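Showing chain A:
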Amino acid sequence: MMGVDVLAGRKPTTAPGQGPVLEVQGLSVEFGPKGRSVYAVNDVSFQLAEGESLAIVGESGSGKSVTAQTLMGLIRKPPGRVTAGRALYRGRDLLAMPDSELRQIRGRDIAMIFQDPMSSLNPVLTIGLQLTEALREHQGLSQPQAERQALDMLDLVGIANAPQRMRAFPHQFSGGQLQRIGIAMALVCKPSILIADEPTTALDVTIQAQIVELVARLQKQLGMAIIWISHDLSLVAGFVDRVAVMYAGSIVECAPVNELFSKTTHPYTIGLLNSIPSLTAANTRLVPIKGAPPNVTLAPTFCAFAPRCDHAEARCREAKPPLETVGAGHTTACWRWRQVERLPRRAAAAADKLAVAAQKQEPLLVVSDLKVHFPIRRGVLRRQVGAVHAVDGVSFEVLRGETLALVGESGCGKSTTGRAVLGLERPSAGSILFEGRDYAGATGEQLKQRQRDMQMVFQNPFGSLNPRMTVGRIVGEGLRAQKIGTRASRDVRVSELLALVGLREALRNRYPFELSGGQRQRVGIARALVANPKFIIADEPISALDVSIQAQIVNLLDDLKARLGLTYLFIGHDLSMIRYLSDRVAVMYLGRIVETGTTAVVFGSPLHPYTRALLSAIPVPDPKAGGTRRRIVLGGAVPDPSKPPPGCHFHPRCPMATEICTKVEPPVRDFGSPVSGQHLVACHHAGEATL
Partner candidate 1 sequence: MLSYLLRKLLLSIPVLFGVTVIVFAIAHAMPGDAVLAMITAEAPSSEALIAMRRGELGLDQPLYIQYLNWIGQILHGNLGRSFVNGRSVGEIIGERLPMTLELMGVALLVAFLVGTTLGVISALRQYRLTDYSLTLGGFVGVSIPDFFMGLLLVYVFALELRWLPSSGISTAGDSFSLVDNLRHLILPAAALALFRAAIFMRYARAGMLEVLNKDYMRTAKAKGLRPSTITLRHGLRNALIPLVTVFGLALPTLFGGSVVIETIFQWPGIGLMFIDAVVNRDSPVIMGYVLITAIIVMLANLAIDLAYSVLDPRVSYD
Partner candidate 2 sequence: ADGGTFRSAMRTGCIEMGTLHTTCGHRLDETVLQGLVHIKWTGDGVQPMLAESWKTPDGGKTYVFSLRHGVKWHDGTPFTANDVVFSLNLYANPKVNSPWSQKLSAVAGYKAFQDGSASSLVGVKALDDMTVQVELDSAKPLWVQLQLIAISIFPEHILGKVAPGDIKGNAFWVNRVGTGPFIWKKYESDQYVEVDRNPDYFLGAPKLDRIIYQIYKDVPPIIAALETQEVDAMSYEGGGVPISELARLQKLDYLTVLPKFSAGLPTYLQFNLENKRFADVRVRQAMLYAIDRRAIIETVKQGAGELSNTLFPQDWARAKDLEPYDYNPDKARQLLSEAGWDGSQPVDFIYYYSDQMNVDTVTAIQSYLAAVGVNIQPRLLDPAAINQTYADGSFQMGFFANGMGLDPSLGSPVVVCGAKPLSMGYCNPKVDELFNKGLESADRAVRAESYQEASRILNKELPKAWLWNEVRPLAFNNHIVGLAQHFKEQPLVIFNHPVYNEVEKWEVAK
């Protein structure tokens, strides 16, 4: 797989630790006109040694990308402005050199992988061209030569059938493949520094694991220094040497990775760690960072975290703390780091999570053998030539008062299932019984009743709110649609709900674009709750949110469930969150449910090979654990739901697959016990220990 000559051309590098290849000093970047500046990056300094890997983490908008892009001269000027600082690459200041000179360094010496693989590739050019153009530009290679190198690189990142794929266009690849191509493109000139700007955020958990693995391996093989930008501390914990935590444009803490976890000194870092649900300690309440993300339009003359910090004192609001050295290679920017450090990591606010009676209840929703097929039409007469088997025979129950989580990778049919349950999608087969009644074909009053009882919280907090309606109108819409109450009583109810989800009354007349992500999602929840539903389908309600805000929303959903006795169907792919908030889990793969059981059982003793792979891909915010856990990295990408493989849908990617799997659809078997409850698994080999 690894082409020998790929590495042969590599310039000799010094070993890690031998003097910095990149040294950033006091970098500050602002956007917009003077006087109304956005202070995106404030006085950022760090060093990168040859061959070292550094992670920069921080919530969205904290200035990670701007920092990286400034180094490569990629920010647009105007509106961007570098107001101070130097960035020395092997002694030469990247910020001071003319663009023509910087162009020589870009791509050749410092390369970048971008966040969204689809949008960062040019959709109208073949990937062959996009891979070779940098080689031809920088190394003056001929097209055939460049193509050979590009092919080797594609092999290296694991794109099968590379020669043919060179002529394909970006849209013909899956997300994971695209990101591999993005990596190949960055590495093709063998740079000495690789900057990876959230290269996996747009990808699925299983694919994410593949990519992380790949980059870590390549970094070792090629011996380059790497800056890995992420907002997910747990993701990077396993493989980087050092971590820099950014907040509001500044680095607030920078430490070797082990030390960051063991000896955390900055309150923000602590907050970050706390808001991540732990895989080991279930059923503890999440601890969100209070307040909203910082206002970066204020000049950075004080500690930007102070408004959200429990330890803040007057000094914090007046002067910006300098980066102080705490230990070897460990710096922090907090006036009170000594006190902070001494404090114990805040114990999770104990088990105030209401223990919902896990006893058997009658089911609220029974879905049996649900199929949703989308026709594919072709030809002159638009005949139907096939179907996307988005949901292909799904059965499950949701019990009154419980939270059932539906998990699975992107495109496996989770949303479609949810929409079918809600009646937004017409099932091709199967039945959906809600409170024992089948609403298929229901009209008028009946339908209204179900619409009142069953609601959905949508995936995308921005897309699901009409940008031109005020919060008040949005929340009240359900009441108006259902013709509930008078105008005045509706107003009262809206106020109630705003209070319930923790939104100030003053927000009522605002428009969605004036809200933060967390606030928007609360509006979505309030809207769903307004007509007193019994059942809520939450379609990935937190996946678009920042870590620190995710915790807020999850806690809110939890509280509401307890207070209002709601039942949830929670759709998601973030397994650590799901583990935290669900009572039972159903794992979906390509239109079918492969495993169902109580959360404890599914997470504790998964039986389906897909579930196992999924679980192993969960990043753990602990470098030590990350090092020891065995990861099962699945090969291949999600297959096409219009041509699902025969037999067990999972067999092409399954390490345990045998003859029978390719032919016979596995029956659902119950491996449960009276103690652990039902544990349904659809696998021929379930229970066999080998994996």
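FYI, a residue touches a chain if its C-beta (ideal position, glycine included) is under 8 Å from a C-beta of that chain, and two chains touch if they have at least 3 such contacts; residues count from 1.
With respect to how the candidates were assembled, all candidates are chains of the complex that A comes from, given by their letters.
Everything quoted here is computed from the prediction, not taken from an experiment.
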| item | value |
| --- | --- |
| Touching chain, any copy counted, for chain A within the complex - options 1 or 2 | 1 |
| Candidate 1 partner contacts - residues on chain A that touch it in the complex | 69, 72-74, 103-108, 111-112, 114, 116, 119-125, 133-134, 137-138, 169, 171, 182, 185, 378-382 |
